[in-house]
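Structure record follows, encoded as structure tokens.
One protein chain is absent from this view; the other protein chains keep their places.
Letters A and B mark the chains in the order given here, with residues in each chain numbered from 1 onward.
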Amino acid sequence: MAETAAELARTRPRPVPLTWLGVVPFMLFALMFLIVPATLLMIGAFQDPQGNFTLQNIANLNQPTIIKAYRTSIAISAASAFGGALIGFGIAYAVALGHVPRWIRPTMMTFSGVASNFAGVPLAFAFMATLGRTGLVTALLTSIFGINIYRYGFNLLSFGGLTLTYLYFQIPLMILIMTPAIDGLKREWREASAILGASTWQYWRMVAFPILWPSLLGAFLLLFANAFGAIATAYALTGSSLNIITILLFAQIRGDVLHDPNLGYALALGMILITGLSNGAYIWLRSRSERWMR
Amino acid sequence: MSFLTLESLTKTFGNQTTIHGIDLAVERGEFVSFLGPSGCGKTTTLRMIAGFETPTSGTIKIDGKDVTDLRPNQRNIGMVFQAYALFPNMTIADNIAFGLKVARKSSAEIAARVKEMLELIKLPHIGDRYPYQLSGGQQQRVALARALAIKPKILLLDEPLSALDAKIRISLREEIRAVQRALGITTIYVTHDQEEALSMSDRICVMNDGRIEQLGTPFEIYNYPKTRFVASFVGTLNILNGQVLDSTSGRLSIDDQEIVTARELGGASAGDTLSLALRPEALSIGHANGGSNNLSGTIDEVHFLGSVVRIRVRFKDNVVSLDTFNRPHSAPPERGQPVTVNFTREDILVLDRPAI
Partner (left out) sequence: MKRPVIGPWITIILGTLYFLVPLIATFEFSLRMKRGVYSFEAYRVVFGDPNFQASFTYSAVIAIAAILVGVLIVVPTAYIVQLKLPRLRPLVEFITLLPLVIPAIVLVFGYLRMYNSSSWLPLTNSVRGTDFLLTCAYVTLALPYMYRAVDTGLRAIDIRTLTEAAQSLGSSWPRILFQVILPNVRVAVLSGAFLTFAIVIGEFTMASLLNRPAFGPYLQLIGANRAYEPAALAIIAFIITWACMGLIQLFGGGRQRAARR
């Protein structure tokens, strides 16, 4: 038996080197355009212009403009992720469990697929045409209800305006993530809890919500990272008037506004840390909920 | 008075009536199976008892109380689902405790009851595990424990074994019946598996097309099927056409050979054609059986199945299959060989009796 196996091993051409060769382009590409560039930035964050190790760049992050930029970015990302998660969950729930006609669901999913990818510069244009000073909704509100939202302190080029704009892709993204998760709630769980004496509220509190919780929190984190790294919409909407971290970094790359290239690397490192943490938590939570759902 | 009664229960979905007026009375402590093919209405009926479906008309009474309009969570019923339906986010102990927690029982009482239930299903050490760590059979036992923990008035089981493999199915079948007997709980068991229904039930309610075809003990259902559907759905069956020669003495003719039945021919008169049925195990070759009916024919086909040899015999138009045991020392009969098929007067089932 052992002999024949050994014989087989000798006669059969060994495919291992060839298969490894097949993944070389991918690995090379990943190294050149993902891993090395990101690593270089992270290294740069700990170097002075002469290339010596320093923690000064990290320390230099502690200045009002940068702190405020991080804060605003985190606030907008959290607000749009929270709003998107809440509203998106509501719509996903309505579509999946709301006893609405069957055609609504595929329509909503297709639309969500489009809207979640409709971001960047054109999205900014759309919201300017809608809620800008001469936008249609602004004009309609003024002429029909006599409410000039700009007089009440609304400004599209602000925290609230940008959050509202981000919701346009955050909500659909949430719908795309949560509808399958809600589908994963088996009808039998609801029935089993009902027959055991639980009310609808108790079912949601004790069964459905705990089951959905990892997906919900995970989706929130994904939405957060999604908004945190975004720049095009904000830039097209506000130019550089809004101080968020991506716009600050953009300006730094363009013209070294911080007058210190290595500080820029530290800025980028901070961003990687924040999105990395929230994405990491997302992946972890997802694997947890998948284990249950098996 | 019966413990569970269904009175002219009907259910209509859209313009399609799926349950056509079901009447049923189940005694306290009784184990009743709903047996029928898929789509016969057995699950719908069960779901109406549970309260998941609202009957279009009719009433459901449990222990003398009309529960027709009560919601599922007010009925105090235990239910076991086909796909286990354990809550995946809770441990086994929490699953079993769920109904008690919802009912706001004290934690000491809950702990004691959970322990008792785990011992009842003979899995005393799995309280801390999660459902995904258990096998299908274990999950279904936990589901049973969870359903029973709330001390329900009635236990409903919706095809609880059909997701499991054959071996576990048989052992769990016995276990469910043992637990049911020990607790003396009134039980409705939905299945499409006749063997399950026959082996477990006190009474079987054979359903077809939203109606009860026959209600009776397993013995009655198998040996005295009242309709052609029951006869063919429960067990295997040879169906023959026979002409009535004399309805009072029960003389019949099958392919011009005369036989006599001990069964009621109802209102049939001489010359009528009847459907007759014979179970394969009631037939024997030769006269060994000692029955008074003999039909001669030729062997059409011989299937050697191991311990059993299935032989098909043709008379003229009618064909029957019968089983003989394999005997190592004598060769099985051959095709074309003339044989006599023997059976008793009682073994003939008369199907489709004309209405009286």
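Operating definition for what follows: a residue touches a chain if its C-beta (ideal position, glycine included) is under 8 Å from a C-beta of that chain, and two chains touch if they have at least 3 such contacts.
If you're wondering where the values come from, they're calculated on a predicted model, not measured in any experiment.
Touch with the chain omitted from the figure is made, among A:Tyr168, A:Trp189 or A:Phe220, by A:Tyr168.
Although one chain is not shown, part of chain A still touches it, namely residues 15, 18-20, 22-23, 25-26, 29-30, 32-38, 40-41, 44, 87, 90-91, 93-95, 97-100, 104, 108, 110-111, 113-115, 117-118, 120-130, 135-137, 167-168, 171-172, 194, 225, 228-232, 235-236, 239, 246, 249-250, 253-254, 264-265, 268, 271-272, 275-276, 279-280, 283.
Going forward, only the chains that are shown with their structure count from here on.
One inter-chain figure worth recording: chain A and chain B are separated by 55 Å, centre to centre, where each centre is the mean of the chain's CA atoms. For chain A in complex with chain B, the residues that touch the partner chain are 186, 188-189, 191-199, 202, 206-207, 210-211, 291-294. On the side of chain B, the complex with chain A involves touching residues 50-52, 71-79, 81, 83-90, 98-99, 101-103, 130, 132, 143, 146-147, 150.
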